[in-house]
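Quick one: the structure is below, and I'll ask about it shortly.
Shown here: the complex without one of its protein chains, the others still in place.
So that you can tell them apart, the chains are marked A and B in the order they are listed, and the count of residues begins at 1 in each.
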């Protein structure tokens, strides 16, 4: 029973990370109908920037802030420089551009910071069955999600962003600068991705450190339904708990397979995810 | 010297794919006037409206608002300069609630003016007030048209462009909407550009009518004259 509690707490903390990554994917998918496969690479660069900033200043939280800021900036740049130019092409074009960016950024990270792992600190004490770091993961992701929700639901900016995402032309007719809203969405999403990476990376950072986390994150997004931010959060917790139990009771090497199994099981029953809006479902 | 027209288009030419949709169309729209633009399907009416609103690229010619050239101005900026566009089907955002749609229209106005704009829209269309928190997708066709007009008015425009507001509506609702437009035009001192397939209904509330055929203006006159010209009615207006 004790073990079950441990695995549950651990799974919830990991699930928060997957949920944050899934949320970042869903925000972008809702805005531009693109799954941003470059998300882990953008987050990776943000983490390396945090590594360098913390190393230079000796302050962890300065690095943390730098990572979020870098995420914000890189997301905006990606949308402006790359995604916008393939916006009117087939959806596959955008996917391939993000995959290309993934390769470039991962390689660039290896070039600048080498392929060797560097030790990377936890935000807080990480010892114990439910550590301060675990709590921080849950609280920070919860806060970020609540802020995103409030932004979308209650502010004029959020209203503009939702309008631009749902009906770009109608939004323009209503006076919304749609391009700016899409850029804002990408920036916001990438900052959340950077937050997820800051929580997921410790104890070591290396160019491929986020690959598995990203697969779990995209699984969470797909399981929850790419159209639904709440689905992303629920999917993240579901995947986090599921993988934690499988790792704990059956062996950690089975986690990727368990992830596949969750995906297949959920999508066989609901091809557009657990929380898909009825209109988004394809008959 | 007469006051220059609020909105003037000069030699407006636009293509739709490989087809010339408008060639050298010139018109002037004045404050307090409802101007009906009529013609058969594919005559270029919608393209004309979209070109004025900034949704359709212009190949040649100019759009002048209060004498300023706005031909190359992006859509969202034209909205801020007082041109409101209700595209075909309303262009409302069905995923948002009724109130959010109206708030969207009022967003670029000063923060202190926004609640008043919302209240004004609900005063004008009581059925919308009852459904303010519902998604716009749940509205009927007539209510959607009301919402679209309410959203456009929330921006307090000087020029209101309407594309087929009667499309798919029952005759009774159409009549109500037409009369409302007349009233709005008189009270809010706007120029209304009304593109309609339903020529009789539109002319009944208009001060002036232009008839388009194959992208060119074939007639521009007072409603009475257009209605009196049998040849014109049969050839272009369909009644």
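Assume contacts are C-beta pairs under 8 Å (C-beta built on N, C-alpha and C of every residue); 3 or more make two chains touch, one makes a residue touch a chain.
What we mean here is this: contacts and distances are computed from a predicted model.
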Listed names "Amino acid/amide ABC transporter membrane protein 2 (HAAT family)", "ABC transmembrane type-1 domain-containing protein", "Carbon-monoxide dehydrogenase small subunit" or "NADH-quinone oxidoreductase subunit H", with the criterion being the UniProt name of the chain not displayed: "Amino acid/amide ABC transporter membrane protein 2 (HAAT family)"
In the full complex, displayed partners of the excluded chain: A
Residue of A:5, A:56, A:111 or A:124 touching the missing chain in the full complex: A:111
Which of A:135, A:157, A:241 or A:254 contacts the chain that the document leaves out: A:254
Residue numbers in subunit A that touch the chain omitted from display: 29, 35, 82, 85-86, 89-93, 95-97, 99-108, 110-115, 207, 211-212, 215, 218-219, 221-222, 226, 251, 253-257, 259-260, 263-264, 267-268, 271-273, 282
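Just so it is clear, only the chains that are shown with their structure count from here on.
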Distance between chain centroids, defined by C-alpha means - subunit A, subunit B (Å): 43
Parts of subunit A lying in touch with subunit B, wherever the complex brings them together: 156, 159-160, 162-163, 166-167, 169-178
Touching residues on subunit B, where the partner in the complex is subunit A: 53, 55, 74-76, 79-80, 85-87, 91-96, 100-101, 103-105, 107-108, 151, 155
